[in-house]
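Mind having a look at this structure? Questions to follow.
Removed from the display is one protein chain of the complex; every other protein chain stays in position.
Just so it is clear, A, B and C label the chains in written order, and each chain counts residues from 1 on its own.
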Amino acid sequence: MDTELIVQAAYLAASGLFILALMWMSSPKTARRGVRCAEVGTVIAIAGTLLRHDVVGYDLVLIAMLLGAAIGVPMAYLMPMTAIPQRTAISHAFGALAVGLIGIAEYYKLASGLAPGSFPLWALMLEMLLGFLTCTASLIAFAKLQEIMPTRPIMFAGQRLVNLLVFGAALAFAGLMIFLPNSSQYLPWFVAVALLFGVLLVIPIGGADMPTVIALLNSYAGLACSAMGFALNNKLLIVVGALDGTSGFILAVIMCKAMNRSFSNVLFGGFGQVAAAASGGADDRPVRSMSAEEAAPVLELASSVVIIPGYGMAVAQAQHRVAELYEHLEESGVEVKFAIHPVAGRMPGHMNVLLAEADVPYDKLVELEDINPEMPQTDVALIIGANDTINPAARDDPNSVIAGMPIIEADKAKTVMVIKRSMSAGFAGIDNPIYYLDNTQMLFGDAKKMTEQLVKELQEL
Amino acid sequence: MDTELIVQAAYLAASGLFILALMWMSSPKTARRGVRCAEVGTVIAIAGTLLRHDVVGYDLVLIAMLLGAAIGVPMAYLMPMTAIPQRTAISHAFGALAVGLIGIAEYYKLASGLAPGSFPLWALMLEMLLGFLTCTASLIAFAKLQEIMPTRPIMFAGQRLVNLLVFGAALAFAGLMIFLPNSSQYLPWFVAVALLFGVLLVIPIGGADMPTVIALLNSYAGLACSAMGFALNNKLLIVVGALDGTSGFILAVIMCKAMNRSFSNVLFGGFGQVAAAASGGADDRPVRSMSAEEAAPVLELASSVVIIPGYGMAVAQAQHRVAELYEHLEESGVEVKFAIHPVAGRMPGHMNVLLAEADVPYDKLVELEDINPEMPQTDVALIIGANDTINPAARDDPNSVIAGMPIIEADKAKTVMVIKRSMSAGFAGIDNPIYYLDNTQMLFGDAKKMTEQLVKELQEL
Amino acid sequence: MIEGSSTTDLLFVFMLAAFLGFQLIKRVSPLLHSPLMSLTNAIAAVVVVGAIIITSEGDATPLAKTLGFLAVLAATINAVSGLLITDRMLKMFRRKGE
Partner (left out) sequence: MIEGSSTTDLLFVFMLAAFLGFQLIKRVSPLLHSPLMSLTNAIAAVVVVGAIIITSEGDATPLAKTLGFLAVLAATINAVSGLLITDRMLKMFRRKGE
């Protein structure tokens, strides 16, 4: 009884620490303290569990944990920052797999002792369903992001019907196992169907939409963790699952809002088609272009420059060059700011992490609402590999596919410079009127090379 | 068993509704929806309780509730807005009394069945201690605010020692009752000592500090409610108590910060002495004064006026006249804003409620941090019954008793006009250098009469 | 299902509610601090739940009935007047032009 009290106290403390961890994530000044909390919380939770009197054989657990640490540590240090979205996806797959496997083990252990239709059975089935579907769904998301699989949406006739049937089958097996005692023979079928459903859920979604899907899968994984807590009578798991579930959900909502997409559009899959349908149509209107040599003096003479990075900067891994450019300009007395759109790049906060990696101080990164009022007074808006996030059509053309999406109003600056490789479209696959404006200059080229050149020219000035 | 489930579901729903209520209090747009939620939550909680199978006799309860409603409804409608602080105090006293009485009844019922030193006994004693001390403390606070009792701090030799002894006695009785079975003979003593301790806690505190005390008592009442939840095994009470407890605590902290007082200063009583010690010293330096007739044209010709209300406006009940003044000035094309200091008046949000009552739109009320940068461009700062909250000594004189308290920087305006009755000091009891500045004009008189005159003069212009 | 909750369950509930209260109250606009105080005060009147149980149990002693009656009365006054007065205050808050 006494150790039980210690175990419960450990779980209470761990829950509190995880809450503090999220609380401290609210600002970069306290965020690392938050991570410390999460670390201590995890250790306390594990230590508490090892004390439980129903936990007797330590050997297997310790081997697994050592092995896990041996894999996890190098993984954390070798992972390049540009691979963060993929890592998150594969990590969800692992986590969800663990939840699912625990579910199976629990089911074999507990099911025979539970009354048909009882609450823990419901929780167990929900845990397994969410666990396994999240596992395969995350794997597909990973494969699409890593481009192991084609990133375009995979569609086939009758897809909706198939999805519905598979989901129905999963529910049917779950129902059987909840209400019929000793129906464990259905378990393998149930698992197979859940795994299949995860695949079906994600294949019709385009690769570029994976960040939203990943946030949503984060939310599912959280719910699975809570369900496990309900089944095992463990409040720590319920708390963590709920925190995780809301986190993923809110991030998904934020992304949808910033793209002006409806949330049901995501929940019921099948998006990314819009982007696939409308192919990037470059038209024949003339554009003005400039070389790095011509652009450098303009930047040097400006009194204020706003740099607007986008997906192109991430692809080109140009962040370090961009940081150099920023430093040079600041040294020549130009006031430089970075304008960060909430969905620039391919995951929330993508630009922030890359620029932080390149040592750009975070107080130079300005959010959309704060920078827009300043745009008309800005001398040069320097767009580096961004496209949809600065597309004025979202504001001006009610028929555009991105109509209503909030944008950074780069077109209001006195001069607009755009670094990109060609006239081709961005993620939404639509043309961008900003390229044809009188005050726009195109700097055609790879983001990394072009910024490198700009820096060189500035040094020579 | 089934009704038990319904009861628990009702409690769960009520908790959720109370949480939503506080969530929606974050903005005036949703706040009334929040109150609706709280109402529904209360009804659901009561209805759920009446369903419990241990609840059998309804008659007494219904009579008490009808009587309570019959008293509560007229009370709510007849209460003038200026009496809100007193009402809150007396209402805490009622609430805490209820908690204490329930504690007594529970103790007689449960104590004999509980193991000595067991957790519910601890919870019960904590509930009664907090309940009874909050009850008398709130009564004293009420009496001081209503000026039934002298508002100055009441001090006597050896006060600290007496307080300590009384508190020690309360703890000793509580300890006896927790660890010795069948010691209910000590209960009346315990109650008496707790009641006495409440009185002792508040009498050494000056009347003007009562708002902070009331917030703190709110927090104690919340803790008492949680303790009752622990004793009765009722999660709804625990949730509500925790919400209430944090709310009072945070408001008290906010008030302390805005007065630049340490929090322990409040917790251990004995403040308000500072104010009593330093007597308002009006010195002999010359001040400039103006009549309403002279002031009206200055206001009329200004392009921006910031009105800074304080305790004097509340005392004089001048809010309606001030609102008229605001309307007149707006009509003549003057840009008028209200600057609201967080501790202007005698309770948090005091000015906001009064001005809202007088129909001033709340988007005209600007907080300290937002108005200060605008002060140097302001033509006239019109101070109506405020004193400490605009005292530049807090900023400039490190030896002032209010040094470091954030102020509204009225002295930076081009012209400063001050409406007050005399040169006497405000709550902190110290002189205010702003009155002797070259750009300051005193408008001596009662706030209500003086604003009335200003309005009349403006109409005649 | 098990009746009654273990102490740690109750502690979990308390801790979560306290954190939640902290987050919620921090966000309340200073504009509304007065109505907030009177709302939390009114909500705390939910102790009436405990008072009802004490008063109306089958085996309630006369003392319990008396104390319970007073407690129900006091809590009801608080709930009713607190909620109504909060609403009365909030009704007065208007934006320009509303």
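Here is the rule we go by: contacts are C-beta pairs under 8 Å (C-beta built on N, C-alpha and C of every residue); 3 or more make two chains touch, one makes a residue touch a chain.
Remember, predicted model here, so these are calculated numbers, not experimental data.
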| item | value |
| --- | --- |
| Touch with the omitted chain, as defined above, among A:Leu139, A:Leu251 or A:Met417 | A:Leu251 |
| Selected residue (touches chain absent from view) among A:Ala13, A:Met81 or A:Leu114 | A:Met81 |
| Residue among A:Glu4, A:Glu300, A:Asp397 or A:Asp446 touching the omitted chain | A:Glu4 |
| Residues in subunit C touching the chain absent from view | 1-7, 9, 12-13, 16-17, 19-20, 23-24, 27 |
| Interface with the unshown chain - residue positions in subunit B | 5, 8-9, 11-12, 15-16, 19, 23, 235, 239 |
| Residues of subunit A in contact with the chain not shown | 1, 4-5, 14, 18-19, 21-23, 25-28, 31-32, 34-35, 38-39, 41-42, 45-46, 49-50, 52, 54-58, 60-61, 63-65, 67-69, 71-73, 75-77, 79, 81, 84, 87-88, 91-92, 94-95, 97-99, 101-102, 104-106, 108-109, 119, 214-215, 218, 221-222, 225-226, 228-230, 232-248, 250-251, 254, 340, 342, 347-350, 352-353, 356-357, 359, 361-365, 367 |
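Heads up, the rule we're going with is that only the chains that are shown with their structure count from here on.
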| item | value |
| --- | --- |
| Per Cα centroids, the chain farthest from subunit A | B |
| Geometric centre distance via CA averages, subunit B-subunit A, whole Å | 45 |
| Subunit A and subunit C: spacing of chain centres that average the CA atoms, whole Å | 40 |
| Subunit B and subunit C: spacing of chain centres that average the CA atoms, whole Å | 17 |
| Of all residues in subunit B, the ones touching two or more other chains | none |
| Touching two or more other chains - residue numbers and ranges from subunit C | 9 |
